[in-house]
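Every protein chain but one is kept in place in this view of the complex.
Order of writing sets the chain letters: A and B. Residues in each chain are counted from 1.
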Amino acid sequence: MSSSIANHPDRLLPADAGVREIARSLHAAVEHLPIISPHGHVDAGMIARDDAFPDPTALLISPDHYVTRLLHANNVPLDALRVGGSQKVSALDAWKTFCANYHLFDGTASGYWLRQEFIEVFGIDDREITAENADATYRAIQARIDAPDFRPRALMDSFSIEVLATTDDPLDDLAAHRQLAQDSSFAPRVLPTFRPDAYIKFWGADFAQKADALIQAAGEGKAGYDGYLAAMATRRQYFVEHGAVSSDHGAQTPATLKLDRDEAAALFAKGMAGTASMAEALAFEAHMMYQQAAMAVQDGLVMTMHPGVHRNTHAATLAVFGPDTGHDIPFAVDYAGGLRPLLEDFGTAPGFHFIPFTIDETVFSREIAPLAGFYPSVYIGAPWWFLDAPDAMARFRSAVTETAGFSRSSGFIDDTRAFCSIPARHDASRRIEASFLARLVAEHRITEERAHQIIVDIVDAAPRRAFKL
Amino acid sequence: MSSSIANHPDRLLPADAGVREIARSLHAAVEHLPIISPHGHVDAGMIARDDAFPDPTALLISPDHYVTRLLHANNVPLDALRVGGSQKVSALDAWKTFCANYHLFDGTASGYWLRQEFIEVFGIDDREITAENADATYRAIQARIDAPDFRPRALMDSFSIEVLATTDDPLDDLAAHRQLAQDSSFAPRVLPTFRPDAYIKFWGADFAQKADALIQAAGEGKAGYDGYLAAMATRRQYFVEHGAVSSDHGAQTPATLKLDRDEAAALFAKGMAGTASMAEALAFEAHMMYQQAAMAVQDGLVMTMHPGVHRNTHAATLAVFGPDTGHDIPFAVDYAGGLRPLLEDFGTAPGFHFIPFTIDETVFSREIAPLAGFYPSVYIGAPWWFLDAPDAMARFRSAVTETAGFSRSSGFIDDTRAFCSIPARHDASRRIEASFLARLVAEHRITEERAHQIIVDIVDAAPRRAFKL
Partner (left out) sequence: MSSSIANHPDRLLPADAGVREIARSLHAAVEHLPIISPHGHVDAGMIARDDAFPDPTALLISPDHYVTRLLHANNVPLDALRVGGSQKVSALDAWKTFCANYHLFDGTASGYWLRQEFIEVFGIDDREITAENADATYRAIQARIDAPDFRPRALMDSFSIEVLATTDDPLDDLAAHRQLAQDSSFAPRVLPTFRPDAYIKFWGADFAQKADALIQAAGEGKAGYDGYLAAMATRRQYFVEHGAVSSDHGAQTPATLKLDRDEAAALFAKGMAGTASMAEALAFEAHMMYQQAAMAVQDGLVMTMHPGVHRNTHAATLAVFGPDTGHDIPFAVDYAGGLRPLLEDFGTAPGFHFIPFTIDETVFSREIAPLAGFYPSVYIGAPWWFLDAPDAMARFRSAVTETAGFSRSSGFIDDTRAFCSIPARHDASRRIEASFLARLVAEHRITEERAHQIIVDIVDAAPRRAFKL
């Protein structure tokens, strides 16, 4: 009971001794492979500028809504954690609050990552994360942060990150990405991702203003819907030229819809005028998902979709602390019906890659695996939010594999803005893959030899294949 | 193969020897903790009067629709089990029918509880529950029932029940609860629960008559909707004064809705006149869920909700045997969208506790855990009906823990009207919690030391915390 689990070599591996031994061997085969992170929310500018991280709280707590949300649920106000730029308490006091409540993360995905991060990045066994030790751990982490080798570029190297995709506004000039690409002393690839949500959702903040700016910037002189479509294509191309491999879409639902030009233009005009109903706004979004796929067939960007989330559900929290502060709540989705128009027309288009993500587990076996088991364009997105944890990943593999095998997966995505948690997340994913495969080996469902090939494929080849890296 | 599993010390614990040993130790830590039962359907009057139980059939079979339903599915008519007061066969003959079909319960939740009840309450190994032995077992149970120490009050003590909540009509005078509370020789707390369903659902039997009686009894002289709302608040307060800690709502769906006073009053008038459509009736119910929450913020009652069930689906059975006779069938629910109006306004209200239950497993990871992982008011309800069994509870823990940890659970509720099954149900729950935690320990996901703290918290502290006991 007294030895540490923080860096236990068998952490997250199965309890059964025989299965564990197989899992160990599988994990060993991929443990040191480079990290490929084809979707996430790290800021490219931070890496380009090689910013120093400010303090432990700003690095590990305030911006990570997976951490702050569970504290909030346990009656810690968000401003006691310096969320959304709040300065109501000191960074040290926020850290103390976190430490006093650290036990809340036992058994959670965030808890597993934090523990690994503490031990592997900061050398702190998480048994030291207590209210009593808060001053000392704060100082220890601060000292580590202040070290000259603790800058983003050096960490990219020590974390073995080969590819890191960011998520970017269509009008971003991608200067940071360009700078990094041109820097011959910097080996990793930092790739932009085209994320046009705010330019598509009529109900979003400042939609008309944003769409107008898009048309002005890249509409090739055309006005209205025609200019808008042209600008989308133009900016996608700009992203392609700056290394982007994918576009990402946080659509409200998985619905797709093919409207003719005049219908779409009429809806767009309503959206610009602020007179569209919610049903019309959703129809336009569905149509634009179809259009993004049509463009992808041309420009080759992989299309990822993350539907099924009520965003920013708590208005009072949104008003004070901003978006992405922990109150996005998933709902059920219909991928089978929703994607039909898109796949009908582009499902077998050469080179088109479509990666659906979900936090509605019900679609794994019912819809996602059957779709990816027929359409060459469809790759099964890794579990996402709330499902990117050991048991959920095991459920995911169990749900999709028997229909679609191992060849149709996108590989793991970490989807994180917590830079220092990236190695822990990828290691967790590799351990779960090893555990799943080890069970199949132990049940004589695949050979151990094949399991070794498969885990290397899943960890290394699958993301390169699905994301065209 | 010949030793008994009825009181096997490792029953319901994992097969793996290493995990089982951890689970044993965790179970031992909570095995003898008192039972806290914050939601159920035992009759307080039976305890107050200290009624003798009539006979084995009336005690164990006829009123327990989990038992009678599976027999019915296997072509046993309900009147052969004396359901709904039927006297068509003798109690002994009904018992014989049960014994002859006892094997049908193998592998079911009811089977696990019955087996424990037989061995621990009546000293009968369930291998004796056969058609051949039916006379003997009937007599043995009858003898036990007739013993002077087999009265509800004595059993409350021998079962170690510290708190037992009942479910009560808003107009109940709660005399039984008052009598028990004032009895200094009776230590357990028997608490009423405010359950106003029949006064809210326009489509229920005698709605208008009931709502009218409510207004007359407690409307503070006001008429119509205003009197109705006032009466709800008045009766809730009456329950609070008699020890109630929660209100319970068997809503049709999880929908909540904030109507203004005039809209609500107009719907109410239609409901009273019997002219409301089903859509209007559901809107009114959704509005009243919002109102109950608003009242809860004032009076402090915990709000529990059990939506998503088609009640009494078989009209012919309802007509002959009454409600709660085994033909309530669950359907899919939308907690994420449904609760939004309620949580938008009361999700962070100080002291407000909302506990969603479900028999739609899909919402565990998708909606319930994310809601409870942000809103301080939301506690994750334990699995309910059909899901209160070993595998289902394991799925539940696996689905919610990785997002919401262990701190956000309501603890186990037995929701039973089968008084003598209460210890078996709570023991089963403790064994499953021990098994789940033991796996996490064996996978080096939590320390054994923390697992010991967590299981005590789950079993003892969580229900006190969530239900304000």
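A few points about this structure:
As a working rule, contacts are C-beta pairs under 8 Å (C-beta built on N, C-alpha and C of every residue); 3 or more make two chains touch, one makes a residue touch a chain.
In this text the structure is predicted, and so the values were computed from the model without any measurement.
Although one chain is not drawn, the whole complex shows that of A:Met289, A:Ile355 or A:Leu371 it is A:Leu371 that touches it. The residue from A:Arg49, A:Lys258, A:Arg417 or A:Arg450 that touches the chain not shown here is A:Arg450. Among the residues A:Ala6, A:Val19 or A:Leu229, only A:Val19 touches the chain that is left out of the figure. For the chain missing from the display, the contacting residue among A:Ala58, A:Ala233, A:Leu318 or A:Ala442 is A:Ala442, taking the whole complex into account. Only one residue from B:Leu387, B:Ala404 or B:Leu469 touches the chain missing from this view: B:Leu387.
Against the chain not displayed here, chain A makes contact via residues 16, 18-19, 332, 334, 336-337, 340, 343-344, 347-348, 362, 365-367, 369-376, 378, 398-399, 401-408, 439-440, 442-450, 453-454.
Residues of chain B in contact with the chain left out of this view: 1, 5, 8, 10-17, 69-70, 72-75, 103-109, 111-112, 310, 313-317, 326-332, 359-362, 386-387, 389-392, 395.
Quick note on the criterion: only the chains that are shown with their structure count from here on.
When the CA atoms of chain A are superposed on chain B, the rotation angle comes to 120 degrees (nearest 5).
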